[in-house]
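With one protein chain withheld, the remaining protein chains of the complex are depicted in position.
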Amino acid sequence: MIVQVLDIGLVALLLTLAGWTILARFTFPAVVSYVAYGLLLSLIWVRLFAVDVALTEAAIGGGFTGVLLIAAASRLRTTTPTEQGPAAPLRWAVAVLSALATLALAIVVLLLPDPSPTLAPQAIDNIAITGLGNPVTAVLIAYRAFDTMLEKCVLVLAVVGVWSVASDRYWGGAPSAPRAVAQSGALTLFAQLLPPLGILIGIRIFWVGADEPGGAFQGGAILAAMWMIVMMASLGDAPAISKRWIRIAVVAGPIVFIGVGVLGFATAGGFLAYPAGIAKTVIIFVEIFMTLSIAAALPMLVAGPPIQAPRL
Amino acid sequence: MSAATLAGLTGAVLAGLGLYGFIIHPDPLRRVLAFNVLGSGVFLLFGILARRGAAAGLLADPVPQALVITGIVVAFAATALAVALLVRLSEETGRVGLHAEVPAQTPGDGADG
Partner (left out) sequence: MTLVLNLFSIGAICAGLVFFVAGTVGLLRFPDPLSRLHALTKADNIGLGLVVLGLLPFANGVLGGLKLMVVWVLVQLSGATVGQLIAQSMRRNGPNA
């Protein structure tokens, strides 16, 4: 009974925040409300017993998307919109359409088959071969490794896309990461105290992902956040995109993944097949480079395209 | 009702809210926000599928969870690209919007079309 009340309270708060995000008049309150919404959503994921997803939602969905949107809202504040919103009758029509969509999805939710089909037994049966203890990590890196590899490639493509919207004369220069307007002692102290601890925590979350909730994405996001804090406190600059090390860091993950996959033809008889016996070693090896890539790509995505001419 | 069903219904409402905001708002940044709300609603629907698939000693089916993790990262990448395009568009033209007006090419900018 108490748990029901807590659930309903959480859902009510979440829907209020989502409504505020959509319906607020000004952009900045909507963005702030979205950040709070993302963090609250990760609590709902914990209620659904999906702790890995909760970690990812809190780190990437709430944290990184929030930083991105706040920086965007402040950069776009002085622009004028080109068009007006639709008139009232059209708004009502769209509201009815959205309500119909919600109704359809709700009916699907209420009419789900019971018992519902599940892949959990197969996941558990085959997990001993991979040597992992966390079934979500096993799905990500072993059973559906192809999807994860393509997702890493999507991240690289997004970085290339963000870099390529720069104007010609800035190509190869450095982007400007969102940073504090004025020098602040408190921020500098924070950026000196937190990153060593944060890097340790990030590496630990990546490492325990093999057996407990955690993994490469969550650990990589924490490492990326530490780098962002250093950049935000003006203790470090965003690297020029022509620098070799940042390019190698961003593509290292997918390249190692694809390389291991191709080697799988020779060693285990298929693309992305891991040889039995050393499966866990191979998985950890791939995950290390994935974490490095994520830690390099996420801050670059937030920093945006280069806005200074490259220094020769 | 169980937590899973409540979460699924929440996901349905969030998807509807996000759809409404995505269609209505003239400001592209608000549309990106609404798109993210829509995406997270759909992910919650995956979450209820995962929770109802609890079996074999696990509390939730791991395959939809992995799909959602992938989806969150890809949604962030798409949002970052959209924001970069928006900021660039606003720098070039001083306005931001999806209207198909062709702005006059300002000289001395050096950007190719």
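As written, the chains take the letters A and B, and residue 1 is the first residue of each chain.
Here, contacts are C-beta pairs under 8 Å (C-beta built on N, C-alpha and C of every residue); 3 or more make two chains touch, one makes a residue touch a chain.
Since this is a predicted model, take the numbers as computed values, not measurements.
**Student:** Given the contact rule set out at the top, which of the displayed chains would the hidden chain touch in the full complex?
**Tutor:** Contacts of the omitted chain with visible chains: A.
**Student:** Which of these, A:Ala36, A:Ala99, A:Ile124 or A:Leu194, touches the one chain of the complex that we don't see?
**Tutor:** From the options A:Ala36, A:Ala99, A:Ile124 or A:Leu194, the contact with the absent chain belongs to A:Leu194.
**Student:** For the chain that's not shown, point to the residue among A:Leu6, A:Leu157 or A:Ala180 touching it.
**Tutor:** A:Ala180
**Student:** Which chain A residues would touch the chain omitted from the figure, given the whole complex?
**Tutor:** 180-182, 184-187, 189-190, 193-194, 197
In this section, only the chains that are shown with their structure count from here on.
**Student:** What's the distance between the Cα centroids of chain A and chain B, rounded to whole Å?
**Tutor:** So the centre of chain A lies 12 Å away from the centre of chain B.
**Student:** Spell out the residues on chain B that touch chain A in their complex, using ranges where they run on.
**Tutor:** These residues of chain B touch chain A: 3-21, 23-27, 29-30, 32-34, 36-37, 40, 43-45, 47-63, 65-70, 72-81, 83-88, 90, 94-99, 101, 109-112.
**Student:** Applying the document's contact rule, which stretches of chain A touch chain B when the two form their complex?
**Tutor:** Those residues of chain A that touch chain B are 3, 7-8, 11, 14-15, 18-19, 21-23, 27, 30-31, 34, 37-38, 41, 44-45, 47-50, 52-53, 56-57, 60-61, 64-65, 68-69, 71-73, 75-76, 79-86, 91, 94-95, 97-99, 101-103, 105-106, 108-110, 112, 114, 116-121, 123-125, 135-136, 138-140, 143-144, 147-148, 151, 154-155, 157-158, 161-162, 165-169, 215, 217, 294, 298, 301-302, 304-305.
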